[in-house]
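Starting off with a structure, shown below.
One protein chain is absent from this view; the other protein chains keep their places.
And then subunit A:
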Amino acid sequence: MATMQPHNLKDIPDQLGYLVLNEDGDVIESSGDLSNDAKTAKVLMRMVQIAWKVKLGASESPVKRLSLIFSNHMLLATVSNDKIYIVKKPYLPQTVIA
């Protein structure tokens, strides 16, 4: 039922590493700074499970992405077809002049 489309996480321009987890939280694929990082996988898995339950409001679409912002890098997680995709990127704050 789930077509095995190859993900193109590698092609994300400034990615420093990525993880792909199955619906049980097991690491299917890993690369770069997140290579074999089961600890990060476990923590992110649990955070995604909790975050995906948050209701954003009646008219809002459900949660699409979870971002963990650290001082100089960030972890982004999303769910697609029963798999969890996590990518690590540098955090470059772009100041928006409000």
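Note that in this section a residue touches a chain if its C-beta (ideal position, glycine included) is under 8 Å from a C-beta of that chain, and two chains touch if they have at least 3 such contacts; residues count from 1.
Note that contacts and distances are computed from a predicted model.
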What does the UniProt entry say the missing chain is called, choosing from "Phospholipid-transporting ATPase 4", "glutathione transferase", "S-formylglutathione hydrolase" or "Ragulator complex protein LAMTOR1"? "Ragulator complex protein LAMTOR1"
Across the whole complex, the chain not displayed is touched by subunit A residues 5, 7-9, 11-13, 23, 48-49, 52, 62-65, 67, 69, 74, 76, 78-85, 87, 89, 91-96, 98
